[in-house]
Structures are given as structure tokens and as C-alpha cells.
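The complex appears here without one of its protein chains, the remainder shown in place.
Our next item is chain A:
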């Protein structure tokens, strides 16, 4: 497609749909993650990346040499706003960089070193199905108190959250990712949840370790500036549900509406014409005696 003034004009319905899918929208798509291997990666890092690919839905894995400029290009091409970059060199062994982007420019980046790593295949038991939405738990007061750690918590939530769903099947809550911040390290463990019978409705939880386990050390970070972070968080006004006025519900579920009328002139009100009640010539004689004056009935003629 030729570029006219930097704007691509779609020629078919299909390409138009494709562009609309990638255009900025009110309600956004789930974020895709791009997983890249640097020029020199050790066995640990490769295995770690491969394990994480399984964890995160919608991820692409590429073998990309270190060019950071083309990283933006790649993210634009594949429409990915999260990236995970693995590398290994003497100064920074077993390095993983978790990052996310806003408008295809880097927003936040966190460089973590892998101290200890147990791969998926090393832990021999039954794993849970790929693509289940995991539960995320962050433990440790550092995640709340420290600025960098709370931003890291945000980034990790973004990465591992999975697609946003309105409802979840109770029996399908199988997978849990547990992050602990202690002793200057971050321990990431992945467990499978077994719901055991307890006396009441809520089941008792038993955990079984599956999945890769990481001991991370936080190295360099690149946090977004405050105003950029604020711009990234701007929510559109249209998303707030519009409150419908003048509609109320009863305790029985009946829906009530409310009409606002203008002031009516009751003198000139048009009502039904009841012929029998019309004024007749002569007074009406009451049985009990005594005549009463003919009753004046207000009818409109």
C-alpha cells in the first residue's frame, strides 16, 4: 500500500478491518507480548524465555540482534505493546528485560537478572492447560512501599494478566503465579491449584508446584516520566456507563419510569363525553323528598 502523507489508505474491506483492529480504540484489545533473544544468550536464558512464552498468551518470539531502534519498528509491525528481551554477557549474566510501550514508544523497562531457575521440564508432574487465566499474588511490603517495586508489580500484572474476561469458571481456576519480594530478590513461583473439599461452600486450597520458578534480582530500571505515565492512563469518557435518568426499579423488579408533564389547564381539559350524565332540562327529583337543584356536571361540549 502506498504511503500518502504517512497515512495508509485501505483498498479492500479486509485491509480496512485489519487497520481498524490496530487503530487506537475506546476499548482496547488485549496486549500482545514480543519475546526477543539478544545476540548472546545462555542456555538458562533461552530456556527461561521458552517457558515464559507458554505462560503468556498472544506472544511472538523472535531472534533479534540487539538493535534497539528496530525494536520499535518490530512492535509497530507486530502490534505488540509488551516485550521481553533476554540476553547474557559477562557484566550482566542471564538478563531479562521486561518492558511495555505506549504508542510504540518505550514506557517502562525493568532489567532482571536470573539467579536461580528451574525449568518446566525439570519439575515432573502434571501441568495445567495452556492459556488458563492465572491468579496473581504479590507478597512483600516492598511491592507496596517502594516506588520501583510497585511499578514493577504493575508491569508484571500487565504481562501475566491474560485476556480480560467478564466471568470465570470456578472449576477452571487452576493456575497461580506467586511473586514474593524479600531479601532484595523477587521469587516467582508457579503453582497448580487443587480444590479440596471443606465443610462449607468455599473449597480448601492445596498447591502443587509446576512451571518455571525464578529467583530474580532487580538491576536497572527505566520508569516513564510522570506526565507520560499520566497520558498513558487517560481513559476515554465514553467508557463510563451512562446512568439512565428517570428509570427506577422496585424491590419486586418492576421497572418504573417517570414522565414530566407541563402544567395543564384543567378548565380546558378534554375528557370522555358521557351522554348519560349530561345536563337535562328540569330538576332531578330525589326519592327521599325535597327537590335538589340540578347537579351541575362539568362536561365539555
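A few notes on this one:
Keep in mind that, in the parts below, a contact is a pair of C-beta atoms (placed from the backbone, for glycine too) under 8 Å apart; a residue touches a chain by one contact, two chains touch by 3 or more; residues count from 1.
Here is the rule we use: contacts and distances are computed from a predicted model.
Between the names "Pyruvate dehydrogenase E1 component subunit alpha", "Ribosome biogenesis regulatory protein", "Electron transfer flavoprotein subunit beta" or "Trafficking protein particle complex subunit 6A isoform X1", the one given in UniProt for the chain missing from this structure view is "Ribosome biogenesis regulatory protein".
Only one of A:8, A:182 or A:247 touches the absent chain when the whole complex is considered: A:182.
The missing chain lies against chain A, touching residues 23-26, 28-29, 31, 81, 100-103, 105-107, 133-141, 143-144, 153-154, 157-158, 161, 164-171, 173, 176, 178, 180-183, 187, 189, 191, 193, 195, 198-207, 209, 224-225, 228-229, 231-236.
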